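Here it is, the structure in full.
Apart from one protein chain that is not included, each protein chain of the complex appears where it belongs.
Note that the chains take the letters A and B in the order they are written out, and that residue 1 is the start of every chain.
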Amino acid sequence: MSEITIKDIIKPENIVYEKTSLMTDKSLSYCPGCGHGTTHRLVMEVLEELGQENDTIGVAPVGCSVLAYEFMNIDMQEAAHGRAPAVATAIKRLWPDKIVFTYQGDGDLAAIGTAETIHACNRGEKIVIVFINNGIYGMTGGQMAPTTLPGMKTSTSPYGRDVNSMGNPLKITELIAQLPGTYYVSRQAVHTPSAVRKAKKAIKKAFQNQLDDKPGLSFVEVVSNCNSGWKMEPVASNVWMEENMFPYYELGDIKLEGNLL
Amino acid sequence: MAKVRGAIDVDIEGCKGCSVCIPACPTDVILLANNVNGKGYHYAYMETPEACTGCTNCALVCPDGVITVYRIKV
Partner (left out) sequence: MMKQSKTNKMGELRLMKGNEAFAEAAIRAGVDGYFGYPITPQSEVIEYLMAEKPHERTGMVVLQAESEVASINMLYGGGGSGKKVMTSSSSPGISLMQEGLSYMAGGEVPCVVANVVRGGPGLGDIQPAQSDYFQSVKGGGHGDYRLPVLAPSSVQEMSDFVPIAYELAFRYRTPVLIISDGLIGQMMEKVELFDQMPRLTDEEINELYPWATNGKPKGKKRRVITSLDLDPYKLEKHNFKLQSKYKTIEAEEVRCEIIECEDADYIIIAYGSSARISQKAIQLAREEGLKVGLLRPITLWPFPKKPINELVEKGVKGILSVEMSAGQMVEDVKLAVRERTKVEHFGRYGGVIHSPEEVLEALKNQIIGD
């Protein structure tokens, strides 16, 4: 058997995986190891595979992913903090044949934007919401979020989240799953290959629902690390996430085809 | 069953040395280089290229999408 060199393998005809063309060439502004980058890529892969690049409008939030529109090569709007579901509501109602989605963080969706989130879900707007939950406010320097775990140290809970004064972490996903207006609700992660494969399936299902004009909103939460905010190395932060976030924010489908599981 | 050989191409300047690809690899192919790229990150590279099967695990988890995966049958 002749010796096979790397040069023999690395040829265009042998590609089995490359980054989707729906990501722009811009270098991602996210911290090394952050789940945002992975999730962006999955959403864009799904849209490319569904052939929707010319018929999609995305709405970016305020938070670390405020610059999402720099990296997603589709028509996009930058919304005010928390307002993305309202922005998306109007776009979808006025352009019902287009695919519309929001991409939001935990402060955007579950703090300042709680009303917009709940009401878009309650009305059953036929949009996709992608919700990145890393239990912290990354962009502004690591403050406590509604989804921060009890006892978790952040810059505004330096001695740990005190549930007596700040309440418990808000399980917004379980809340909106109760509303008849949500059709598909799932919670995923993107820190291991198997998690990424499951997350992509969920995101694809969400967008397919919109293509099929299913009655209601499709909501995919991605529990992610924030190694900078949590002050850990990326790999260690993923381990911490498995040990601490997942017991509280359980992965899996929460609602399928309008029925709670 | 045909055997496969794989290889990855890492966009060195885009890699941030986050290391999430390292535990993702089932055959321990990847390590961070001693060298740094233009941004000062130690980038990922195939330390044991013969062990690569082109499974794409590393590319799937890469937050920056800097890995392209190739595979051939042998």
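By our rule, a contact is a pair of C-beta atoms (placed from the backbone, for glycine too) under 8 Å apart; a residue touches a chain by one contact, two chains touch by 3 or more.
These numbers were taken from a predicted model, which means no experiment stands behind them.
For the omitted chain, the shown partners it touches in the full complex are A.
If you put the hidden chain back, the residue from A:9, A:43, A:87 or A:199 that touches it is A:87. Residue in contact with the omitted chain (choice from A:20, A:39, A:56 or A:157): A:56. The missing chain, though absent from the display, is touched by one residue of A:9, A:46 or A:74; that residue is A:74. Interface with the hidden chain, as seen from chain A, comprises residues 53-57, 59-60, 66-67, 69, 73-80, 83, 86-91, 93-95, 98, 115-116, 119.
One rule holds for everything that comes next: only the chains that are shown with their structure count from here on.
Those residues of chain A whose C-beta lies close enough to touch chain B in the complex are 1, 4, 6, 8-11, 14-20, 23, 27-28, 30-38, 41, 190-193, 196-197, 233-235, 238.
Against chain A, the residues of chain B that register as touching in their complex are 5-7, 9, 14, 16-20, 22-24, 41, 46, 49, 54-57, 59-72, 74.
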